[in-house]
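Okay, structure first, notes after.
Apart from one protein chain that is not included, each protein chain of the complex appears where it belongs.
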Amino acid sequence: MTKKLKVATIGGGSSYTPELIEGFIKRYDEFPLTELWLVDIEAGKEKLEIVGNLAKRMIKKAGLDIRVELSLDREEALKEADFVTTQFRVGLLEARKKDERIPLKYDVIGQETNGPGGLFKGLRTIPVILDITRDMERLCPDAWLINFTNPAGMVTEAVLRYSNIEKVVGLCNVPIGIEMGVSKLLDVDHSRIRIDFAGLNHMVYGLNVFLDGENVTEHVVEKLTDPKQTSFVKNIEGIGYDPSFIRALGVLTCPYHNYYYKHRDMLEKQQKEADEQGTRAEVVSKLEKELFELYKDDTLDIKPPQLEERGGAYYSDAAVRLITSIYNDKRDIQPVNTRNNGAIASIPDDSAVEISSVITKDGPKPIAIGDLPVAVRGLVQQIKSFERLSAEAAVTGDVDLAVLALSINPLTPSDTVAREIVDEMMEAHKDHLPQFFNK
Amino acid sequence: MTKKLKVATIGGGSSYTPELIEGFIKRYDEFPLTELWLVDIEAGKEKLEIVGNLAKRMIKKAGLDIRVELSLDREEALKEADFVTTQFRVGLLEARKKDERIPLKYDVIGQETNGPGGLFKGLRTIPVILDITRDMERLCPDAWLINFTNPAGMVTEAVLRYSNIEKVVGLCNVPIGIEMGVSKLLDVDHSRIRIDFAGLNHMVYGLNVFLDGENVTEHVVEKLTDPKQTSFVKNIEGIGYDPSFIRALGVLTCPYHNYYYKHRDMLEKQQKEADEQGTRAEVVSKLEKELFELYKDDTLDIKPPQLEERGGAYYSDAAVRLITSIYNDKRDIQPVNTRNNGAIASIPDDSAVEISSVITKDGPKPIAIGDLPVAVRGLVQQIKSFERLSAEAAVTGDVDLAVLALSINPLTPSDTVAREIVDEMMEAHKDHLPQFFNK
Amino acid sequence: MTKKLKVATIGGGSSYTPELIEGFIKRYDEFPLTELWLVDIEAGKEKLEIVGNLAKRMIKKAGLDIRVELSLDREEALKEADFVTTQFRVGLLEARKKDERIPLKYDVIGQETNGPGGLFKGLRTIPVILDITRDMERLCPDAWLINFTNPAGMVTEAVLRYSNIEKVVGLCNVPIGIEMGVSKLLDVDHSRIRIDFAGLNHMVYGLNVFLDGENVTEHVVEKLTDPKQTSFVKNIEGIGYDPSFIRALGVLTCPYHNYYYKHRDMLEKQQKEADEQGTRAEVVSKLEKELFELYKDDTLDIKPPQLEERGGAYYSDAAVRLITSIYNDKRDIQPVNTRNNGAIASIPDDSAVEISSVITKDGPKPIAIGDLPVAVRGLVQQIKSFERLSAEAAVTGDVDLAVLALSINPLTPSDTVAREIVDEMMEAHKDHLPQFFNK
Partner (left out) sequence: MTKKLKVATIGGGSSYTPELIEGFIKRYDEFPLTELWLVDIEAGKEKLEIVGNLAKRMIKKAGLDIRVELSLDREEALKEADFVTTQFRVGLLEARKKDERIPLKYDVIGQETNGPGGLFKGLRTIPVILDITRDMERLCPDAWLINFTNPAGMVTEAVLRYSNIEKVVGLCNVPIGIEMGVSKLLDVDHSRIRIDFAGLNHMVYGLNVFLDGENVTEHVVEKLTDPKQTSFVKNIEGIGYDPSFIRALGVLTCPYHNYYYKHRDMLEKQQKEADEQGTRAEVVSKLEKELFELYKDDTLDIKPPQLEERGGAYYSDAAVRLITSIYNDKRDIQPVNTRNNGAIASIPDDSAVEISSVITKDGPKPIAIGDLPVAVRGLVQQIKSFERLSAEAAVTGDVDLAVLALSINPLTPSDTVAREIVDEMMEAHKDHLPQFFNK
């Protein structure tokens, strides 16, 4: 008789789900999943059906004995789960559009994980995540929460500070994307590359790059100063850093660093794109519709290649890799969002950081790096402060804190603009911010 | 017979000198100065004569037996000095004009202690200061270096890290200005107010305000949310922070915080002023000329009231207060730039911070504050990183480091703009940057 | 009309009280006390009467208008007090005798503030102190708790960790005793000496000695290597450290350090004294009887000189000095037990340390020292661990923790001896350890 092994995926109706399914199929040998519960809310029922049926066909084709349940009942889904993954989006793409459009009106970056968009996505998401953790305490106290939901750093911080569960890991595909980019840059297989990552979610740095164990950081950095070399991670078109900057920085940045180190250019680019082709949410919205049309085809029984264009490459794959390592106590090194525990000196022990960690059955164990390079310590600290204040605002419903959080964000031009944006976005997202309105 | 007590003032020809003289006269009972050496460079000889003669008249009028020496020979002046004060300006106001004008061309704040201006003033000043410390080692190894020269935080950092002298204090009139502003706000005498200051030079926060020893911080913060209340420190016209921001921040800011928390407004303001009335250096240049005209009048034997408009109120007075407390081992509390020594947790022990310290004969002893509030920790860390990289660039003459320092500064819109500004300013200040050009 | 200024002294029947009274009389100009409540328990009623009447005669003689109340009702005494001082002894000298005698049976130091005696005095005292803090929350929430009761470090740690009041200072006469000793050693007036103290209660080090503000530490250390020089603080007869040890240590020790750095000698000395003249409690017991005989004399209206032999010189005086500085926001430097707040790097921020602090109306503000010298950092950390575990045992009534606390104490020869001593002392002090017995 097989031992039950249950995963519950909150936001199961997401267009990403086929990638997750593919991940489970690929790693079935190591992770013998018996039950997969895809949970969604009433409003997402139709999508859940479509993607859920595709999931069933994929598993059937793979010839695996995994029970797939589609459910609107979160409690039932969580019951005795071994792993809970979250990939939901409070307010759906409609909310994301607002996160992207409204700030642009104030000449401020509109992005769903940084600046005003990140703040408001956090304010909407954190109460829901904390609700889930309360359910988990009751229904599956030993389960691991694997959080994909953005802003993943802020959400992990909130779970660490304001929930009673300790088994939480935040996950992002940015580090694996950087590894892939470096592999390509050096024209070697991905498996030969290891990078010491440290920082925060969407603000992670590659401190050292190893090729077959040899430190080749300087060589990689030098290659990045080549003007023909553009940003090497998909989804964010390369803009190219100044060679002096790259050389003196001496570590790898992530694509989201563009918002900070190329603030002015990114703002112009966003404004142009918003005018010409729509914001990212608007583009994705269209892509998603097409994807769901594809998914409906009941002869389709694999992950359709078009999904890759949706972004989020490696995301779900990374998730299953993480889950597998926890399940098997693999002790391999993966970059995850976890409790700092002293690994980065200038960040509090009890804050979330994104850092290369040994993945054990007892969770990720971050590898101590001493401290971040002087040049990046300040920005990281600043975003951590932003995350902490945002999480506190999300939990308390204190609008002053929301204004403060946004005012200290480096993408914000002033406290008064912060105030105006908060006011407009608070109103726009009213339905998903009960903590601020129903006091 | 009187015991010799000698002060050497580097940059003695400064228009501020009469205030310093007034300070020495006022505190003569406690600080029985016997020799004051005003030193300047050849190019400043004329001003030195003018201001030096005024100094002599002021002292004569006060009936004090203080020998005033005007000298172009720094070594002679430093010999056996007990205190060395620095108030020189490498490149004079001409250089400052460039620090203010050039960045504005790139839509970047032009200011002599922050952003590009701060960086280049540091690059010009630090080698000279380190040269002075080398002279001091030889000529007056027991003397205290009291540094007024801006950017005072960066300069103090550089002396702590790159010189062999330990007796250095950086000084700024901003904290005393805040105290004065709070006294006025509460309509009480200055002596009844004490503020716990912590942060960096031109980035200092008032963490707690005490009136007759009672903590009245909340009350003061509340008063600051009053829209009729404007910035309460002279020289920087009030713009008024958003009440939510003030309340949630919960601590006092300094005027220079406007550059960060009101970045967009300050840039517009600077651009407008530069167009309409000239930059600050240009205004000051005119003021200085008028002042020196006044100083020439050999019937003048007091500090002329017009000096106050020059800015720098309390500056020299603060300096003499500090010197007097060191000399007399007074153990009173003053806010100064000194070695952190663990007083602020998230700043390295060996970095300079601006912090309320007990002033003893053995120097300032910072009072431990634990850590800065979460909301301000990041910005402070970021400016500290900027200061450290700038100081390192000043010492090594490494242009990559200069580009990096400017790129990570929160006032800079991108690494490429940083690069362009560095290139233009490097060329503009070429004569005062031998470490970059004569390698 | 005079403003009410009320002090409540818990354990008012102590033989020390006349010194406290003398302190209040001396500093009446600065601290215009209007009401002094001497509180004690039923068992101490007689002593309270005797010492209370002496107190009244002393105040009368001084011609001051201070109302002295003798009371067995702690609540009434605490009501609206401005300062609460504690000098009680749970179990009286009888308990102290056990603290001193029982360990000696196991060839272990018997002393009321260190080792087994310190542990058990803590276990008896902490619940009572926490009870008082709960009363204070209700009855005088703005009052300062000035704790003399030993073990003062452990008690302060317990109040900081386990009570809701923040206004607590622990006080000891050891630092002032060291200052007096150094003054004598240098043959100068006490007022000319300042010492940077840092460490823990009864484990405090003098890191730097200043004479008229000049650092004379090396000179003082050199003098201490003189074999003719013995320990310079009263009550603990000098044994003389090895000159190499003194020189390499480079800082001043306190008399209680003998228990650690001269462990074997101190144990032999204690055993000899216990046999020949009785333990300290037994000697003091006799002294106290004589003192109370003196106190009964109703012509006596000053502090009798014989009190000085009782030990505790400067104790109450130090207390009134501290109270006066808080009351007047004096901002002078005094060594006290207070929240570390980052002042000593290797001790947690929220732990109690004994450290030179600026005394303000808002309480003591410790001066940052960076970290303790390498040579003393370990012992201090070890005693802090002992204090923390002991306090936790006192609060939880967990005997395992008491065994652990004693086992890790450097005066304990083994865990099994710790166990035996805990068992015997637990039984001996049963009546005063309800948390362990009435579970």
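All chains are identified by letter, namely A, B and C, in their written order; residue positions are counted from 1 within each chain.
Everything that follows uses one rule, which is that a contact is a pair of C-beta atoms (placed from the backbone, for glycine too) under 8 Å apart; a residue touches a chain by one contact, two chains touch by 3 or more.
Note that the structure is a prediction, hence the values are computed from the model and not measured.
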For the unseen chain, which displayed partners does it touch in the full complex? A, C
Which of these touches the unseen chain: A:K45, A:H190, A:K361 or A:K430? A:K361
Contact residue for the chain not shown (choose from C:R124, C:H202, C:R310 or C:K384): C:K384
Of the listed residues A:D29, A:E214 or A:E276, which contacts the missing chain in the full complex? A:E214
Identify the residues of subunit C touching the omitted chain, counting contacts across the whole complex. 241-242, 244-245, 247-249, 261-265, 346, 374-379, 381-386, 388-389, 398-401, 403-404, 407-408, 410, 413-419, 422
Suppose we count only contacts with the excluded chain; which residues of subunit A make the list? 194, 196, 208, 210, 212-215, 328-329, 331-333, 340-345, 349, 358, 360-362, 365-371
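The rule is simple: only the chains that are shown with their structure count from here on.
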Chain centres from averaged Cα atoms put subunit A and subunit B apart, in whole Å, by 44
Enumerate the residues of subunit B that touch no fewer than two other chains. none
